[in-house]
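The complex appears here minus one protein chain, its other protein chains still in place.
Chain lettering (A and B) follows the sequence in which the chains are written, and residue indices restart at 1 in each chain.
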Amino acid sequence: MSIAELESREIQLGASTGGLWSDAWQRLRRNPAALVGFFLVGAFVVIALFAPLIAPYAPKDQNILLVANGCCPGPSSAHWFGVDQLGRDELSRILYGARFSLEIGVVSVIAGLSIGLLLGSIAGYIGGFIDSLIMRMMDIMLAIPGLLLAIGIVAALGPGLYQIMIAVGVANVPVFARLLRGSVLAQREQDFVLAARAVGARKRQILFSHILPNAISPVIVQGTLAMATAIIDVAGLGFLGLGPQDPGTPEWGTMLTQVDLYLQSAPFLAIIPGVAIVLSVLGFNLIGDGLREALDPKLRGRVGRIGRFKLAKAKTSG
Amino acid sequence: MAEPLLQVEGLEVQFWTARGQVYAVNGVSFEVSEGETLGIVGESGCGKSVTSLALLGILPRAGRVVAGSAMFQGRDLLQLPDKELRGIRGKDIAMIFQDPMTSLNPVLTIGRQIVEPLETHFGLERKAATLRAIELLDQVGIPSAAARVGDYPHQFSGGMRQRAMIAIALACEPKVLIADEPTTALDVTIQAQILDVLRNLVVDRKTALVLITHDLGVVAGTCERVNVMYGGMFMETGSAEQIFATPRHPYTLGLLQSVPRLDATRRGKLQPIEGAPRDMLSQPSACPFQPRCRYEVEESRMSVPPLRELEPGHWVACFNPVPAEEWAGSVA
Partner (left out) sequence: MLRFVVRRLLLLIPILLGLSVLVFIWIRLLPGSPAQALLGERATPQSIAQLQHQYGLDKPLYVQYWRYLSTLAHFDFGSSISSQRTVMFEIGHRFPATVELAASAMFFAILLGIPLGFFAAKKHGSIFDHGSLVVSLIGISIPIFFLGLILKYIFAVKLGWLPSVGREDVLALRPHPTNFYLLDAILNGDPGALWDTIKHLILPAIALGSIPLAIVARITRAAVLDVQNEDYVRTARAKGLPPNEVDRRHVLRNALLPISTIIGLQTGLLLSGAVLTETIFAWPGVGFWLKEAIFNRDYPVLQGGILFLAIVFVLVNLVVDISYAIINPRIRLSN
């Protein structure tokens, strides 16, 4: 029995227990890294949704008296994360900041994803001239590195919340278009699609009921990872001063812009929003990685944790 | 009879996988002498390839030899430290793999890949080794070998790649050659050519050949002794004549009956073996073939049948062997 036979045999055993999705869910549940990811993202979403209820202060409330003796007093019982250079409660600002990241991230990814999906599936399914036209356009957009494209768009539209959403969303379009086109091309030649065509199903019907559902799993993985990138890019644009123009807005990247001046006296002002960004990005990356592994048939059935342990035991005893 | 060159006793190999322990090889014994060709036959997944990988110490990471010995020139291959085994591997015992499409490195030239064992085992200089590589390619029947030695695998056809694989295996003139499904991936005409190359080797150089295959036709024309393997065990062992003329194990019979024959009557139907191969996820406690067997008896479920010698040199692991005339009768 060769390795390949061994693995294909395991895949058969695996496939018999349920469908692709329930199987993937089973694997995801056993993946501790993905669980950490779910926890981080869950906390991030809850905080974003309920920030006004959780936050002890309003994010823009200034209390100059607190910084009268220099910037900036560190953590205390009244202000767990300390206050910033204008005496605003850092904890409340961080909690409110989650709203911006989540809102911009979700809107821009969904916008980029839906336009990319549409273009990619049209290109992949129709093929020919339309395919070349769309994909060359995507190539040209991809020739401009993501953040630079976003910078250019924000420069044209002016800085601000919606502009950032559009910029990050547009930068996502070619990524999803390419991904979906590849998937659709691969699915188009599958037996069940040929079968549907043979019995005379309509083109659009084949695309929506046969091809897209099967091409969607890499899109879900990419979507999760794109959320991570979007949060980083949004913070990056904020850091460059292209974020919301009201400097009081508690956007994480924007909060990091001004701290350069206070790095010596109050490093926590840089560390806290930074860590908030890292944790939420890490959460999406962990889920994306876990999903990819769970959905990838090639990775199924590799030697697992328990197997390793037994192997080690067998080694020492044998 | 000559002293056996390679003598394998009670080999057991297991795999540790996410789905649990896989009992891939469960006590296999055989021996092969100079100039002899030994066949190991079975369907895919029965443990044939794992047996050969275990002998060379190149099992995948998840696999371990848990019992047995393999004596070669007074040394037990299974006990040797890797460094010593490496000196034997490719030099005294070489292997030809199943799929010539994937078994050659795509980014190295054919010549480079033939030269490697020569450099490693004989310390040959690049130039001398390349000359030898050309000679080897010529030997296995590659036309204008000197011009092709610098080619990459993708520039070779399937049959030529398998010839190149054989050239690699022959580079150090091994005493034992293990050929794992050497013809499976090839067209029928090329199969015959490759088998010819192997046969000549056995005759001319007295190489001991272990031919692993699922193809009974390949075995019938090439091997002196044949082992029929199922579920990681040998079900039947005998001379090629004994196995093909009077198969005594129900599994062997089943294999023979599922091969289409030109001389069979039109009305005679092929008889496939019902059911699926064993999953090998548990230690065998009964006859591995019992769930698919038409001849099963009470005992088959209770314990593993040992190999018993029914006539000189013909061993069968079955509690209820098929009558000797059964196969002859079904053909007539």
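Simple rule for what comes next: a residue touches a chain if its C-beta (ideal position, glycine included) is under 8 Å from a C-beta of that chain, and two chains touch if they have at least 3 such contacts.
What you see is a predicted model; the values in this text were computed from it and never measured.
Among B:Leu56, B:Leu77, B:Met160 or B:Ala208, only B:Leu56 touches the chain left out of the display. When the full complex is taken into account, the listed residue touching the unshown chain is A:Ile232, out of A:Leu28, A:Ile232 or A:Leu291. Of the listed residues B:Arg19, B:Lys48, B:Lys91 or B:His314, the one in contact with the hidden chain in the full complex is B:Lys91.
Set against the missing chain, the residues A:Leu49, A:Ile130 or A:Ile271 yield one that touches it, A:Ile271.
Against the chain not displayed here, subunit B makes contact via residues 53, 56, 58, 60-61, 86-91, 94-95, 97, 99, 102-109, 113, 116-117, 120-121, 152, 154-155, 165, 168. By the touch definition given at the top, subunit A reaches the unshown chain through residues 3, 33, 136-137, 139-141, 143-148, 151-152, 154-158, 228, 232, 235-236, 239-242, 253, 256, 259-260, 263-264, 267, 270-271, 274, 277-278, 281-282, 285-286, 289, 303, 305, 308.
We take it that only the chains that are shown with their structure count from here on.
Centres computed as Cα averages put subunit A at a distance of 50 Å from subunit B.
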